[in-house]
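Yeah, one chain of the complex is gone here, protein chain that is, but the others are all in their spots.
This part shows chain A:
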C-alpha cells in the first residue's frame, strides 16, 4: 500500500518530504495530548522537553511558506490518551498539501488516492455538508441549534444517559456525530462531510456568510473516519488568536499549557501560499483494505506488546 501511495504522488509531481518528529512546541488543541521526551544536552541540558508530533502539519506548512510547492509525507505521529478499536497512541499518517487548490479540489484527489491505494478504481464517492448531515438524520440545524436543543436531540436519538452528560455545544455535536451519525457514513463507498461549524475549524479558513463555515472536510468509509482536510488558514493574526483561545480553553479545563509554535507563526507572517491539505490515517486505510475490525490487526506490535 505504501508503494502504491508513493507511486501516485511521484507520478503527480508531489514532492516527498521528511520533517522532524520532535519539536520544541506542541499542539495547542485541547483535544490532543502530546507526548514528551527529554534529550540530554539539548534545550537547556534536558531541562525542557521535546514534544512528539501529533501531526506533521505545522512543520510542513513551514516548508510550504518557503515555496517548496505541493508536498507529501508518510510518517508516524503520537497522541496520548487515545486507545481503542480505532485508536493507537502511535500511528501512521499520510499528509499532503496542494498549493493553489481549495478543499473541493482536494476532496477529488483524496478519492483518487483512496481508489489507487485500495485498488478499487470504481469506488463511488459522495459529498454532503455537515449541516445537511445533521438536518437529514436528526432534523437539527447545527448552526442554529443551542446546546439544549442538541441535548434534546441526543435524548430523542436514544443515546444512553444523555441527560447525565455535561457538554458544551461542540461536545453535543461530537456526541451526536460519533454515537448516531458516523456509523451510517461511507457504507456504499466514500462519504465526504464538508463545511464544518466555525467552532470546529481547527486550522481551516472560515468562509464568512450567513452560516460561517470552516472549509474543512472529513472522509468516512464504512463508518470509520479516515481523513481530515482543510482549506488552510493563512492569516497569521487569526492563527495566533486561535492558539490563544486553545490555551484559554486548556486553562479552563485544567490541562497543560504547551509552548506555542512561534516558528510556524513566523512562517505564516512570511506568507503561506493558498493551499489545501489533508491527513489520512494509513492504519485505518489498511483496516478497510483487509476488512479488519480492530486497529491491532494491522499493527506489527500494539503498544501493550511494544
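Everything below uses one rule, namely that a residue touches a chain if its C-beta (ideal position, glycine included) is under 8 Å from a C-beta of that chain, and two chains touch if they have at least 3 such contacts; residues count from 1.
Operating definition for what follows: contacts and distances are computed from a predicted model.
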| item | value |
| --- | --- |
| Protein name, per the UniProt record, of whichever chain is missing from view ("ABC transporter ATP-binding protein", "Elongation factor P", "Translesion error-prone DNA polymerase V autoproteolytic subunit" or "Phosphate transport system permease protein PstA") | "Elongation factor P" |
| Sole residue of A:218, A:232 or A:261 that reaches the chain not shown, by the stated touch rule | A:218 |
| Residue of A:167, A:211 or A:247 touching the missing chain in the full complex | A:167 |
| Residues in chain A touching the chain absent from view | 29, 31, 81-87, 159-162, 165-167, 170-171, 173-175, 177-179, 182, 200, 202, 218, 225, 228 |
